[in-house]
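In this view, the complex is presented without one of its protein chains, the others remaining in place.
Chain lettering (A and B) follows the sequence in which the chains are written, and residue indices restart at 1 in each chain.
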Amino acid sequence: MVDPILSVEGLNKRFGGLAATDDVSLSVPPGTLHAIIGPNGAGKTTLIAQLMGALRPDSGRIVFQGEDVTALATPARVRLGMARSYQVTSLCPDFSVLENVLLASQLRDGGWLSFWRPAIAYPRARSRAMEELSKVGLADRSDRLAGELSHGEQRQLEVAMALASDPVLMLLDEPLAGLGRDEADGMVSLLHSLKGHVTMLLIEHDMEAVFALADCVSVLSFGRIIASGTVNDIRKDPNVRDAYLGTEGDAHA
Amino acid sequence: MPDTATLLFLEQSLNALQFGMMLFMITAGLTLVFGIMDLVNLAHGSQFMFGAFIAAWVAGETGNFYLAVVVAIVLTMALGFLMEVTVLRHFYKRHHLDQVLVTFGFILILNEVARALWGAQGLSLALPDALNRSVPLLPGLDYSLYRFVFIVCGIVVSVFLYVLIVKTRIGMLIRAGASDRDMVRGLGVNIGLLFTFVFGLGAALAGLSGALAAPIMSATIGMGEPILIIAFVVIVLGGVGNVKGAFWAALLIGFIDTLGRSYMAAIISFLAGDSVSAALAPSLSGMLIYLLMACVLVVRPEGLFARRAG
Partner (left out) sequence: MRKQLVSFAILIGLLCAVPPIAYWLDDLFLLSLASRCLILASAAVATNLIMGYGGLISLGHAVFIGIGGYVVGIASHHAFNDGMTWLSNGFLQLVAVLVLSVLVALFVGLVSLRTKGIYFLMITLAIGQMFYLAAVGAYDYGGDDGMTVFAKSRFLGQALSGHYLIYWVSAAYLTASMFLVARLSSSRFGLVLRSAKVNEARTRAMGYEPFRVRLVAFTVAGVIAGGAGFLMANHAGFVSPAMLHWTRSGDLIVMVVLGGLGSVFGPLAGTVAFLALEEVLSGITEYWAIPVGAILIAVALYTPQGVMGLLSRRRNHG
């Protein structure tokens, strides 16, 4: 068996009396897409925040590529190869599209300790950034201000930025939220094309997308993982129907 | 009978207590305004200054010190309401830079208004005879009755705030607001009214503090700002929005500043000789509380008395 890229062991986080993350364990093998689904308030975003180091868990371990990163700060985890995209678009609206991506791509090409030469004047980081922009289909938008892009384009830019830091593992927080049908299809095929190249942990509401993309699905409810398995396992699981898909059928059936 | 050094120390400790009480009265309202409304109010020191000027002016006109204090409280509270209702309430959700600009503008205006009304030299306030005397405390130690009264007023204000914040419904909302603003917004209470009340309360306390300070330090233009800055140190140590933290931090700062000014010269003389002491002591004694703040922040960036997060 291959060593997992990410493995989470017994993660717990409580806010007051409320368990936001309740004994969560996960294992994500390299090159796969692992989806986490669950109703609103199930603790998905809290979980991502802990994986990225924005929140400190009360107990449990997060191991990334064999290294225990539980105590590391966010920037250190990113340098090790983690990246995330945000649920709420949080780009720098005054920056050009290219500058937003450069911000991410310069990390592995010398870092921020450069004070004189304009950031856009580094050919390698620039071509790297343009490459990511072409992947998400924004190459012709590179000179526009990020704030001027449509909602869908901003989501694409989010993914380009996550990709530009050359991550081993990408945490995608609802990349389809608020997208129209066509845009959503575009995003799904984009994520599909990334499969195999980069390991992904996808948090998503859109069932159709999850079932189309995921190698493995975990269902989160009240901070607990109530089911985990392939798309087919999850579709059949009665617990999942009750907790999450229950709206489709009769809960008392 | 205690020796002179002990008596001096006792006297300075009482002065420290009085200064701490004055700081607490200024800081209590300010820390709530910071904590609940997330408003940087640089003009809070101006309320203190107006309290002092109004008290000195009314006392000079009527000869009644007690009336002067009451008028000072009422007018500074009215000034606070006026500032809040007309201008500052529009700034609660704005960037701190806007708040700095607008309250910096208020400082410029209020200092000039005070100068136009009461003159550039400032006003002093003569205490009524009943208060203007010393009481024997220990054999060999007489202490100013007025400073005693000041300390008692501080204790009364502290108890009043404790009861208000811990025992009343308004207090519950204030506490909730200081720890989680959005929750109070969600409770459906008239948040605008609560904010106006808190702002007016803070202004009135600063005014009271200024009025009580007027006989000791006399009212001068710009007297509010140095006090405001010390109040900031108190807030940094006590934690934003934390009235209890502000109480302990105010007392701590009161003691360190007062005792530092009394003993710094002697301590440096003892450690490094008289000439060094003469050169350094005046600077160092003034810097002491700020150095303390810096040291605390290095160890605990969240403040000394701040509640633990999470």
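Note that in this section contacts are C-beta pairs under 8 Å (C-beta built on N, C-alpha and C of every residue); 3 or more make two chains touch, one makes a residue touch a chain.
Only a predicted model underlies this, so the values are computations on that prediction, with no experimental measurement involved.
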| item | value |
| --- | --- |
| Given B:184, B:205 or B:293, the one touching the chain that is not displayed | B:293 |
| Chain not shown: contacting residue from B:158, B:209 or B:285 | B:285 |
| Among A:10, A:41 or A:147, residue touching the chain not depicted | A:147 |
| Interface residues of subunit B (partner: the chain not displayed) | 34, 38, 40, 87, 90-91, 94-102, 104-109, 111-113, 115-116, 225-226, 229, 232-233, 235-236, 240, 279, 281-287, 290-291, 293-294, 297-298, 301-302 |
| Absent chain, residues of subunit A that touch it | 52, 54, 73-75, 78-79, 83-84, 86, 90-95, 99, 102-104, 106-107, 110-120, 122, 145, 147-148, 161, 165 |
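Here, only the chains that are shown with their structure count from here on.
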| item | value |
| --- | --- |
| Gap in Å, rounded to a whole number, between the CA centres of subunit B and subunit A | 49 |
